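What follows is an incomplete set of chains from the complex, kept in their original frame.
A, B and C label the chains in the order they appear, each numbered from 1.
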């Protein structure tokens, strides 16, 4: 489903991580751990195809990846339902109504997203993952701003809806999601000072 | 793609009168000019087509920073680019949405505003036609400029600096068409050139804009 | 060894360091001779008077102004295709030189225009196209200045220079089209097109001087840009460790 070998990635022109090898099988999640600034976001962006890898290969089932960034991409002027309906349409799907229950959004359905509290907005951002029907999710700190009940809700969605259906998820987070998933500690993969690939290498 | 177009139009409307504001700006510029240059009818009707074209350019420019910046700021842009839409399609749709909320209403309003500036009656139809054919090029060129500057916080002014020189050929052909129309000469040549410009922009600029977007989101 | 090897920043610094003084020497020699000859040893043209001497600055600077942009487009394409840093840095280095040449051409043209056309400026096709070129230079430089990350800036400015050239070219033709519609074009520069032989040779020489000056300036500025990148690279390295 997802196989990464010898991956190195860079941010701001400097290598940050190198020598990453891992594979995630269907139904499995992988949690990325590491101190602030180690390169979790960078790794996820690379996996999602937003930036090129410095080295190594990434194999993903074609047309199955989706990226969930730090920011939600929620449109303040649209209602909760319109936001979700838009993303479903972009991915060529109908809006699956169960998502409102899954993310406790039913009472907020007709509210303009701009009037949501930070946690409610985040729930809406996560609910996007429930409507796009992608199997390989790359999630960057998905539980920010969520209270414990909402974190549990999200973990349940991941476990029962996503992974149970054979999906895969790579999740960067600082808190414990309560998922039974292997943890990849990124600290050992910090790029060494001698790592190749800095964009200004030629100038040294 | 249609979903994206609908969303953008809806957002434009919700953000407070999407269609109206570009128009209103157009109107105000047209109203300000007589205050600046004085109200002599002869002078005004002489410069009216040119001023209308320049005002249309500026009104189109002023809405450009909406094209990508909002999606960039709230994080929707990386999500769109990782979605199953070609980046070229995204830029094209964005340009189309921009045209529908700025170029099109401007075109429709221009004849009326022309009357405010004592435009010659013979110039009204040419003005309308040339705007109709020319404004899509403005939107497409502008979208390219917006893609170039999307990473920059509030690149509005830089955007104008990049985009306005590229508007020059459109403006020249457009204004020329009106001038010829007003003088009851054949407008065919400038209009054809204008159409060529529009077609060329629509065919090629989405590629450049998509490349710029990808670089900016890297 | 492939010629691209010479584009490695460090090697580039090496060989340009050696040739740069020669460029300077030749440029200054050609300019001194060309301009001196032109200013002091040519007759005055019958319809221009002594103002004709300004041609020895005006025409070469206009020539450089246009060709500097061509050079930038070519080096930008090289960057996009082969990703040679020096190439795009040369484009970056050339832009302010090109802009200055454009301004010199505009200003000398304006000074020339004052006695000949009795006005500083006319909206002639060539002049307007030149003004538009000046704007493209400004946009290009501003885009470089606005973007923090050097590689992003290199990519985006290269795309801009490509697309911009198409529009600059279109503007030139549009301006021609536009100017032929207006009577003012009777004042066109093109009327002075045929430069008689007496003026021709010193003109050629100062033209060569300007080309050499341009090359020297661009090499020097490219070297500065490379050094700046080098400082940046060393600083980031230092901060990381």
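Just so it is clear, a residue touches a chain if its C-beta (ideal position, glycine included) is under 8 Å from a C-beta of that chain, and two chains touch if they have at least 3 such contacts.
Predicted model, so just to flag it, every value in this text is computed and none were measured.
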* List, for each labelled chain kind, its number of copies in the complete complex. => A x2, B x2, C x1
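As a working rule, only the chains that are shown with their structure count from here on.
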* Structure fact -> Contacting subunit A as well as subunit C are chains B
* **Middle chain, criterion being Cα centroid separation** => B
* To do: Please flag the chain sitting at the greatest distance from subunit C, going by CA centroids.
  => A
* Where subunit A and subunit C are represented by their mean Cα positions, the distance between them in whole Å -> 48
* Just give me the whole-number Å value for how far the CA centre of subunit B lies from that of subunit C. => 31
* Asked: Measuring from the mean C-alpha position of subunit A to the mean C-alpha position of subunit B, what distance in angstrom results?
  -> 37
* Give me the residues of subunit C that touch two or more other chains. => none
* To do: Two or more other chains in contact with one residue: find those residues in subunit A.
  => none
* Using the touch rule from the top, collect the residues of subunit B that touch subunit A in their complex. => 2-4, 7, 10-11, 14-15, 71, 74-85, 217-218
* Structure fact -> In their shared complex, subunit B is touched by residues of subunit A numbered 45, 48-52, 63, 65-78, 82, 86-87, 89-92, 128, 132
* **Residues on subunit C engaged by subunit B in the complex (per definition of touch)** => 132, 135-136, 138-139, 142-143, 146-147, 152, 155-156, 159-160, 162-164, 167-168, 170-171, 173-175, 177-178, 181
